[in-house]
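And then chain A:
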Amino acid sequence: SNDSGNDNGANTDSETEKDGLKIVIISSPSGVDDRSFNQNNYEGILSFIEEHPNATVKDIKEPTGDPAAGVQAVADVVADYDVIVTPGFQFAGISQLAVENPDKQFILIDSHPAEVDGQTEFENVYAMTFAEEESGFLVGMAAALETKTNKVAVVNGIAYPSNVNYQFGFESGVNYVNKVYGKNVEIVELAGYAGTDVTGADVGGNYAGDFADEPTGKVIGNALIEQGVDTIFIAAGGTGNGVITAVKESDKDVKIIGGDVDQWEDGVNGSENVILTSALKVMDLNVERSLNAIVDGTFEGANVLLKADTDSTGYVKEEGRHQLSEDTISKIDEAYDLMQSGEVEPASNFNGHTPESFPGL
Partner candidate 1 sequence: MSDYIVEMKHITKRFPGIVANDDVSIGIKKGEIFALLGENGAGKSTLMSILSGMYEPDEGEVYIRGEKVQISSPNHAAKLNIGMVHQHFKLVPDYTITENIILGIEPMKRFAGIFPYVDIQSANRKIEELSKSFGLEVDPKKRITDLTVSMQQRVEILKVLYREAEILIFDEPTAVLTPQEIEFLLDIIEGLRQGGKTIILITHKLDEIKKVADRCAVLNKGKLIDVLDVKETSTNYMAQLMVGREVSFESAKTPAQMKDEVLKVENLTVKNEDGFEVVKDVSFSIRGGEIFAIAGVADNGQVEIADAIAGLTKVSSGKILLNEQDITDERIRKRTEAGISYIPEDRQSVGLILDFDVATNLALKQYYKEPFSRNGILNKEEFDQFGNRLIEKYDIRSGQGIQTQVRSMSGGNQQKAIIAREIELQSPLMIFVQPTRGVDIGAIENIHKMMIQERDKGKAILLVSLELDEIMDVADTIGVIYNGRLQKVASSESLTKNEVGEYMMGAKHG
Partner candidate 2 sequence: MMDTVIIDGLSFALPLFIIAIGGIYSEKSGITNLALEGFQGFGAFVGALSAVLIAHTSGIGVEHLFYVALLFSMIGGMMFSIIHAVLCIKFKADQVISGVVINILALALTTFLTAQINVLVFGQASDRFQLGVSDRFTIEFLANIPVIGAAFTNIYPFEIIIVIIACFAWYLLYKSKFGMRLRAAGENPHSVDAAGVDVSKVRFSAVLISGLLSGLGGMCFAYSISANFSSSIYMGYGFLAIAALIFGNWKILPTLVACLIFGFAKSGGSAIAMVMELPSSFTDLFMTLPYVLTLLLLIFFSKSNRAPRALGEIYDKGKR
């Protein structure tokens, strides 16, 4: 799947039409077919190409996952493309290359560019981050509304801001349901897996301490199930797969809420599916938007935090890819509107609110 569209090698067609952008996506070791984060970005590019058939994309995998190696990989190929799409925090360092290559456009996802000579915004870098707490909030509501045992939990990787945002958002959502709809849903936290965020503060939650440790994910999953939890939100990268396995193996009726992208496929369990819904970062749409901006000439470098107001956060309610009740969906959508308008503002790692007290609660 290295080539896509009508590409025959990026260096062959020297005369590109105006919209014949040469795009490259450089991904972390999991690659653009990870059915998750990277793939979602890649799909954004693909759907752009569908509209602009002269554009081409090449995908390149950086095999170590090290930020320096990521930047080196970009440096190796930057000369040959017009647009460089880099999903992931590993690529924050491309700002240096952006300065050195002012004729190239960079789209950086889920990270802000690293500082270069005191500068943090760059005219040829469009860096997008997402308000994870919003998506977390929505699925927190979903969990609280759908739970039968009245016990829910969130499993994370490491307490980096993006993860804490998800966690706080989720907890905000649960609390919101408890308050607004009078439920009494408990958020289960396993002692021994509390997270310590980047400032050193204890944020609680269930942190596996790793984004790629499936066995630990499974241990946590099993422990939660044993405590009677029946809805688990996973925002833990590969570690989440372990939780899914634990749920599938369990003979209890437990559901998973996916993170980042629609994880419906991962939930297939025989004739059933364990995915309740998924919290979304709408990256594909935003990548496509920026590519379009490049074609339109409206592209501008910026560091933006994307929120519900641009439909950049959300949850899966597409027919056949979730198991939420009508009622739940309508309740969530109500809250979604409030969030879009800013009336509800769930807690995030650093926005000063807590899951127990945030605007709109």
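One rule holds for everything that comes next: a residue touches a chain if its C-beta (ideal position, glycine included) is under 8 Å from a C-beta of that chain, and two chains touch if they have at least 3 such contacts; residues count from 1.
For anyone wondering why these and not others, all candidates are chains of the complex that A comes from, given by their letters.
Note that the structure is a prediction, hence the values are computed from the model and not measured.
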{"item": "In-complex contact partner of chain A, selected from candidates 1 or 2", "value": "2"}
{"item": "Candidate 2 partner contacts - residues on chain A that touch it in the complex", "value": "1, 30-35, 39, 42, 159, 190-196, 202, 206-209, 212, 214-216, 218-219, 222-223, 226, 238, 241-242, 244-245, 248-249, 265-266, 268-271"}
